[in-house]
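Please read through the structure below; I'll follow up with questions.
Missing here is one protein chain; the remaining ones are kept as they sit in the complex.
Should a chain be cited, it is by its letter among A and B, assigned in written order, with residues numbered from 1 in that chain.
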Amino acid sequence: MEYRSSVITSKYLRSRKIPSTACSGCGLGLNHKIVVQAISELGLDVADVVWGTSIGCAGRQTFATWKGDGFAGTHGRVYAISRGLRVALPPEKKIILTVGDGDAFGIGLLHLIHAARSNADMTVIVNDNLGYQSTGGQYGWTTPQGSHTDSSPYGMFEHNLMSDEMDVLDILKGAGATFLARHVAMDGQRAVETVKKAILNRGFSLIHMPYPCPTNFASRELGSRNQVNIYRWIQERAAPLGEEKENTVWATGIWHDASNSRPEFSEYVHETVEKIRRTGSI
Amino acid sequence: MKRFLETGNFAITEGAILAGCRFFAGYPITPATELAEAMSLRLPQVGGIYLQAEDECAAMHMCVGAALGGMKAMTATSGPGFILYADPYGWALGCETPMVVLNSGRVGPVSGITGAPGQGEFYLMRYPTQGGNFETICLAPNTAQECMAMTVEAFYLSERFRMPVSVLADQLITDGFEDISVPENEDEMKEMGFRTWPREICRGPEFYPASDALDVPPVVLGHNTGALCSDWTPTEEGYDIEEVEAHHKHAYRLIYKVRNNRDLFSHHYEKKYMGDDPDLVVVSYGSPSRVVNTAVEKARSQGLKVGSLRLINIWPFPDEHFDRQCKYLCVELNWDGQLVREVQRAAPKGSGVHFMGTCGDLPTTPDLIETFEKLLKNEPIRRKGWVLEEW
Partner (left out) sequence: MKERIEIVASGFGGQGVVRLGQIIGETGVRQGLHVTMLKSHGTEMRGGYVRSQVVLSEEIIDSPMCESPDYFIALSSAAYERFKDTVPEGGLILYDPAFVEKIDEALPCRQERFPAKELSVEHFENPLFANSLVLGRVARLVDVLDKEEMLESLLEVIPKFHDRNREAFRLGYEYGG
């Protein structure tokens, strides 16, 4: 994550973790910048956000980057932690989670679905490097079919959450998420605008953000660590929603926006509890 | 003070509320279900929150989150659910997050017998997660009334040690009805020996000091203290670091904050007929200890020089009770013998350490007395066809 010093970095980020220890050419920094830029454009202060992360590349590299309060959950469980935390924090505090694809769509999918189901106010940024890269590069649940990874040396042949007309966002929509979007790391200001809307939704928001991994994914699938290749490879497979081409894997933009249409989890729970406390029933 | 005929589950619920618990997350499992139900009824009445989780792993993680947000939190389960706590338990130990965890033992392994008491998690309570480099505190009450007291105490200890503290009960204790006195105000709480400790907030910048000190306030998020907590080895400020030296400081605190401050809880035990150096000391905890106490009393009236040592604080294991060379009999609700291994380790060389196990049902007084007699006469012990191993 190559950040140049700027007003934004000095206001929001810890110098100790920026620049980070991510591999050269890693695209995670682009996603991270999109999120911080969105926070800045919304005029939020450091104190307004509690930042949570998972483990793996996305979690480890983004942990403790935020100047304010931060936490990292065990693998896949950060959504359950966040539901408990949501109930304990004042409603105006934003919970922003930067997590990986293995965390959200593999080990944590059950907890993610229940966070969506309850419409707990949190913004989940799923930084998708197309597999488990911090463990050396194994396929994940959104890895494009046919991809060569360390655990799919013949090409990834399983059906997964992004193959055969399947889309992981369908699952989350069905579960009750109130804001869902997808962008690739190179989407710049378009993505920033989307993240702003996600943060403003008083409910469960998730943005799926594939980003390039030159070190592991690209070296196995494209045979090269040259970051230009993997950036181009992802870019070619992304197109704005409604402008999809035949080879489009990631249709980008706001995929489902039902912002503020359902009661938010913690507010609803608190209101109900207060009613029970006063009247003895709901 | 109000008196009720109620279950251990009721007593635990009231104890938690008295201790300031306002968050409970759980997953239905026999015999801890009624505790979750009682919490779902009682917590909203005092402005607290009950959440039903998608599994036990999520339940304890929700407690982690609520505790990180500043609430006193609790979860409860039985053995098959307790194993799903391994993940959050480790997190809470490492991040030093106070909360209370209850396990009501049933017959295992796996689902086993749902509605019968067991004690198969003696060591699991010591090592609820992987990795080592930590101590755990576990309290094992044997009556409904004591369930309430130990729940209050567990909350107290969890704040002062800033760590999860567990209460180990079993199906007989949590499901059984007993007369229970519930204090109605702070004076009555004090009178009953209940201690409480408020939630405080660590202001940093040293969130993880390399020290064995008590009363370092826990990390609480949302107060813009710059607090950090994670599953990685922390620097003193909470940054993740991969260095053995930093991990050594971290582990030192996790181990020695407990080992060096044991006097805060090591008084939790009960001794009966132990004043005259009995020839046989019967060691137990939880519901079997109640029959043991009855049997020891009867045995004394028959002239057998037997004493009862009931452990309440079972972890860290109280070695100091085993300084005398004599015969020991460990009575447990399992057939493999768990407590007995610890007693064998702690007792002086040359002590005869023996084991008597039942499972699903308590031992009977006549069986216990017969075993005492045989041990005192140096005869081998057998019970109902079950070949008891000599340890």
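Keep in mind that, in the parts below, a contact is a pair of C-beta atoms (placed from the backbone, for glycine too) under 8 Å apart; a residue touches a chain by one contact, two chains touch by 3 or more.
Keep in mind that this is a model prediction, so the values were computed, not measured.
**Q** In the intact complex, which of the presented chains make contact with the chain not displayed?
**A** The chain that is not shown touches these displayed chains: B.
**Q** Pick from B:Q119, B:S158 or B:N293: which residue touches the chain that isn't shown?
**A** B:N293
**Q** Among the options B:L51, B:L157, B:L172 or B:L375, which residue touches the chain absent from this view?
**A** Of the candidates B:L51, B:L157, B:L172 or B:L375, B:L172 is in touch with the missing chain.
**Q** If the missing chain were put back, which residues of chain B would it touch?
**A** Residue positions of chain B that touch the missing chain: 3-5, 115-116, 172, 175-179, 287, 290-291, 293-295, 297, 362, 364-366.
We adopt the following convention: only the chains that are shown with their structure count from here on.
**Q** Would you mind pulling out the distance in Å between where the CA atoms of chain A average out and where those of chain B do?
**A** 39
**Q** Once bound in the complex, which stretches of chain B touch chain A?
**A** 23, 25, 43-49, 51, 53-55, 57-59, 61-71, 73, 87-88, 90-91, 95, 221-232, 238-240
**Q** For chain A, which residues count as touching chain B in their complex?
**A** Touching chain B from chain A are residues 16-17, 46-47, 50, 53, 55, 60, 63-64, 67-74, 77, 80-90, 93, 110-111, 113-114, 269-270, 272-274, 276-277, 280.
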